[in-house]
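Removed: one protein chain of the complex. Kept in place: all other protein chains.
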Amino acid sequence: MPHLTLEYSANLRAGGDFAALCRRLADVLAAQRDGDNPVYGAIRVRAILCDDYCIADGAADAGFVHARLAIGAGRSDAVKRATGDALFDAMKSHFARQYEAHGLALSLEVAEFSESGTWKHNNLHARFRKQP
Amino acid sequence: MPHLTLEYSANLRAGGDFAALCRRLADVLAAQRDGDNPVYGAIRVRAILCDDYCIADGAADAGFVHARLAIGAGRSDAVKRATGDALFDAMKSHFARQYEAHGLALSLEVAEFSESGTWKHNNLHARFRKQP
Partner (left out) sequence: MPHLTLEYSANLRAGGDFAALCRRLADVLAAQRDGDNPVYGAIRVRAILCDDYCIADGAADAGFVHARLAIGAGRSDAVKRATGDALFDAMKSHFARQYEAHGLALSLEVAEFSESGTWKHNNLHARFRKQP
């Protein structure tokens, strides 16, 4: 159950098209393969608006997007590296125009869920299989 | 100082009653016992609305709630397991109607605070003790 959470500064909201970005990053995750097998299922991506923020010395002409991907433990370093590279390429591409126009800080971290335990309950697989 | 943070898709906001859910999950945490002793004090539960998100392949007919519980290190595996089970039962019960009606993905992780340090300052114990 990969969970990708974006936190972003409110000054990017108007032009950031975060709905499209979430969709694009979900597609990137769905496309990851380990050999012939998909690496991730039951993907969830979301973006959280931060009304109040301060970047570097508080320059008004700057925005940020920070992404945190949490995945189950046990994937190889190569798989994690490829996932991070692909997600981050998509983020850079999505914000290429803003990067030229003003201060922008993009960042991504990949983390594994804690060993203390995870619980899940969803009907996504069942519901999607019902569809032709 | 257990901290429980929910992130949820905006399509669940209207019917999700997250205020009641936060209260219910706080009650679940307060009820946990290790022998005769309460396991948790100074409980804080909150829910964060995610306006933009993508679940699986972007099907509009799906919502998600992800919960992350962070606790101090050192509880036994049995205590952590019982806590997670009780919280997740409450989440499933709270959303039983939505689970029947549309796509829904519920998840929970339990994590320990980093060894790098925590700081706390609160007047909750003092204030609550003052009350009859």
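We just call them A and B in the order they show up, numbering each chain from 1.
The rule is simple: a residue touches a chain if its C-beta (ideal position, glycine included) is under 8 Å from a C-beta of that chain, and two chains touch if they have at least 3 such contacts.
Worth saying up front: this structure is predicted, and the values here are computed from it rather than measured.
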{"item": "On subunit A, residues whose C-beta touches the chain left out of the figure", "value": "7, 9, 48, 50-59, 61-62, 64, 66, 77, 80-81, 84-85, 87-88, 91-92, 99, 103-112"}
{"item": "Where the missing chain touches subunit B, by residue", "value": "1, 3, 5, 18-19, 21-23, 25-26, 30, 42-49, 70, 113-114, 116-124, 127-128"}
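Note that in this section only the chains that are shown with their structure count from here on.
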{"item": "Centre distance in Å when subunit A and subunit B are each reduced to the mean of their C-alpha atoms", "value": "22"}
